[in-house]
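A short write-up of the structure that comes next.
Note that one protein chain of the assembly has been removed; the remaining protein chains are unaltered in position.
Our next item is subunit A:
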Amino acid sequence: MLRNVLIGDAQADRVVPPSGFTAQLTLFASGAMAFLAVFALALSLASGRLAERWASELARSATLRITAPEDQVAAQTDAALRVLRQTPGVARARALSQEEQAALLAPWFGPGLDLAALPVPQLIEVMEDELGYDAAGLRLRLAAEVPGAVLDDHTRWRKPLVEAANSLRRLGWISVLLIGGAMAAMITLAANAALAANAQVIEVLRLVGARDSYIAGAFVRRFTLRALIGAGIGVALGLGGVLLLPEASDEGGFLTGLGFRGLGWLWPLLIPVLGALVAFAATWFAARRRLKELS
């Protein structure tokens, strides 16, 4: 049946008169819905990526910053590393090299920065294991043994943000579902209007020996095709909009990177197909019900 509908029969399509009003309604509704679906999808995928990135950073690291007179930096760094190695819950600790620190600062000071000329603190990256360490205890010990050390476990405050990103992702998917449902409802209404307007045509078709499945098929094909075209246009416009969004960047934080990445670009291409399937099912049910009523 589905194959029959998609390939179609050019002759069969003409037996139903082209009805401008319902055609445009379907085209517009599916276009608008597809457009919205692109953004719901983009939001969902982007917040999913954000949740993952934040979650992995959360698991990853804290930073220890050592600010000391120039001649003591090396000694304090060694002392801090010693303390960290002895702390339960710390998987690894590593002092960043000059180059790594320069790279971190490059966005602010530009490339080619001579770190030696600046009183830049030494950074130590601290990796937690699954159990985690006791931050308060570690701070106390560091205060006693490494006076210039400040523990910055900034990633911990991101935990609620990860949850927020995850619920944003869920909301995105729920929106996609709701958009599909709204599209089904609108196409059902349009199909019913078309069937009602063509009651005379249906009667003539029956009189000359058309089966109900044939008549339903002619309507279903019409609406499926219109939904496919409408959704295709909607997706194209939606993707255009997404392309105009700024590129993902570290500086931009949350609002950038809302677009699609890599294989993620394939997702929106599913929207017209799903839209056509929704239209197919909605029109099919509407037509079967209507044809049963028209005896």
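The definition used in the following text is that a contact is a pair of C-beta atoms (placed from the backbone, for glycine too) under 8 Å apart; a residue touches a chain by one contact, two chains touch by 3 or more; residues count from 1.
Note that in this section contacts and distances are computed from a predicted model.
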{"item": "Hidden chain of the complex, named as in its UniProt record, picked from \"Formylglycine-generating enzyme required for sulfatase activity\", \"L-lactate dehydrogenase complex protein LldE\", \"Transport permease protein\" or \"ATP-binding cassette domain-containing protein\"", "value": "\"ATP-binding cassette domain-containing protein\""}
{"item": "Contact partner of the left-out chain, one of A:L81, A:A135, A:A210 or A:A281", "value": "A:A210"}
{"item": "Contact partner of the left-out chain, one of A:R14, A:R82, A:K159 or A:R261", "value": "A:R14"}
{"item": "Positions on subunit A where the hidden chain makes contact", "value": "9, 11-12, 14-15, 17-18, 200-201, 203-214"}
